[in-house]
Each structure stands twice: as C-alpha cells, then as structure tokens.
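What follows is a structure written as structure tokens; I'll ask about it next.
With one protein chain withheld, the remaining protein chains of the complex are depicted in position.
Moving on to chain A:
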Amino acid sequence: MTTLGLSTYKTVTEEDVKFWFKAASVSKFPSNGGACIKYKNKQIAIFNFTREGTWYACQNLCPHKMEMVLSRGMIGEENMEAKVACPLHKNNFSLKTGKHLNGDLEAIATYPVKVKDGFVYVGFSE
C-alpha cells in the first residue's frame, strides 16, 4: 500500500461528485492553513483559506519528489489565484486548477469541498 503514485489522484469537479466524504470537524483545520485527511488509499490536503472565506482540497502528494507534504505547505495568492507552496522546495500550485505555477511539473488533482454543520466534506467520484 505504500508509495501510491500520481495516478491515484484525479481532479474531481463539483459535477462529478458521487459522494461527499465527511472528513473532520472545522476546528481541525487552522485558519489560513491546512491539514491532511485520509480517504481510502488517498491522502488529501484540505486548506481553510479564511482570508478568502474559501476551502480548498488537493492531493497531499507533491509531484516534484513524490512526498506526502502539501498539507504542511504555506498558502497564499498570486494575482488573486489561491495557491499552496510545497514545504520541501517551494513549488507553487494553484489551488483552483492544480496548475504548477513556477515551473512545468504535472498539475495536482483538486477536489471540491463543502462545509456543513461544522464539518468539512470532500467530494469524490468513487
């Protein structure tokens, strides 16, 4: 079950959602920061972008060196596009599109998030 590759993660859009996974309570996610959750064999980074009033989710796996670290990255924005900077080598990824912003790595998969009754839900298609 170790070293699950990039192929484990595919972007899910709001329309594709078949199942909203109840991840954890809102209090588990620091304001303007992230934390990681587990869903089946996936590690998903969830960010509470308080300043924007938005939540984002993406794969926890950084496509640069395949480490499970993105949830520990710093979030921020470039031209008002929300992004996360990988803690290992500061590669930046858009939290909206998953696109690698300061280079040519593969885009990361993103997932829809909703908050209901104090809980954070992530949308999956399987």
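The definition used in the following text is that a contact is a pair of C-beta atoms (placed from the backbone, for glycine too) under 8 Å apart; a residue touches a chain by one contact, two chains touch by 3 or more; residues count from 1.
The rule is simple: contacts and distances are computed from a predicted model.
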| item | value |
| --- | --- |
| Listed names "Flagellar basal body rod protein FlgB", "Nitrite reductase large subunit", "Elongation factor 4" or "Aspartyl/glutamyl-tRNA(Asn/Gln) amidotransferase subunit C", matching UniProt entry of the absent chain | "Nitrite reductase large subunit" |
| On chain A, residues whose C-beta touches the chain left out of the figure | 1-4, 23-24, 28-33, 35-38, 43, 49, 51-52, 61, 64-69, 72-78, 80, 82-83, 85, 87-90, 92, 100, 103-105 |
